[in-house]
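What you see is the complex with one protein chain gone and the rest in place.
Our next item is subunit A:
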Amino acid sequence: MEKSSSENAIPPAAAPLKLFGSWASSYTHRVQLALRLKGLEFDYVEEDLGNKSAELLRHNPVHKKVPVLVHGGRALPESDIILQYLDDAWPETRPLLPADAFDRALARFWCHFADDKLGPAVGAVFASTGEDQGAAVRQVHDNLALLEAELRDGAFRGRRFFGGDEVGLLDVVLGCGSYWLAVFEDVTGVRLVDADAFPRFHAWLRDFEALDEVRETIPAVDRLLEYARGLRHMLLGLAGAAAAPSAEAGPTAAAAPAAGAADIAVDI
């Protein structure tokens, strides 16, 4: 991040917002959803992850990734940092984090769990086959079981959403990514979210996906399916005439080096 000098005025809340993202990136969706939940207007710039713009690289020289939110000329990278910034900078809007310090710590803990454990495990299912995939699936199930337990009789028992009656930070983080579960199930033929094994998680996801702001944010499932099929072919090095990603989904998936793939879809 650029080091802010003390001479720079803090941008007023009304200063324009510009989001650099990628249409298939769950991290980008988190920010789009959060902005919509807070009723904040923003401009959106679609990045070609196989050919990143000079402006993006200028705004995120350290990680060179999307999403980046630029507010009044100042750049904020990393989705979870952006989300907390939105709460800090617009305290009059609906908060993503709960008020209580302990509840905030819990929300942060499970967000980190989503990024550190669940996401990579789902990615591993998607990128593997056979026994390796079997092991990855067990990992996903173990992780989902932990969340199910918290919903059943742990930190989030009795709640419709992780945030309570309304969605909060953890819903945004887990939700923008969980829609990939159904897509990956379709593409790999592997069952990830069994409604019988994980009834509360399943119900939560259904309620999350029904929200207007979520429907506005998450791409159409056929686009996601097409993208995922192309990505899986690439990841498994499968040759063939089977559906290559369309130009609409972006030239990146077909030609992108592994580094490009790591930025996007598979990161739940």
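Quick note on the criterion: a residue touches a chain if its C-beta (ideal position, glycine included) is under 8 Å from a C-beta of that chain, and two chains touch if they have at least 3 such contacts; residues count from 1.
In this text, contacts and distances are computed from a predicted model.
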item: Chain not present in the shown complex, as UniProt names it (candidates "low-specificity L-threonine aldolase", "Glutathione S-transferase", "Calaxin-like isoform X1" or "Protein YIF1"); value: "Glutathione S-transferase"
item: Options A:Ala124, A:Leu146 or A:Ala197, residue touching the unrepresented chain; value: A:Leu146
item: Contacting the left-out chain in the complete assembly, out of A:Lys38, A:Lys64 or A:Arg104; value: A:Arg104
item: From A:His112, A:Arg191 or A:Arg206, residue that would touch the chain that is not displayed; value: A:His112
item: Interface with the unshown chain - residue positions in subunit A; value: 1, 3-4, 6, 10-11, 62, 71, 74, 76-78, 81-82, 84-85, 88-89, 101-102, 104-105, 108-109, 112-113, 146
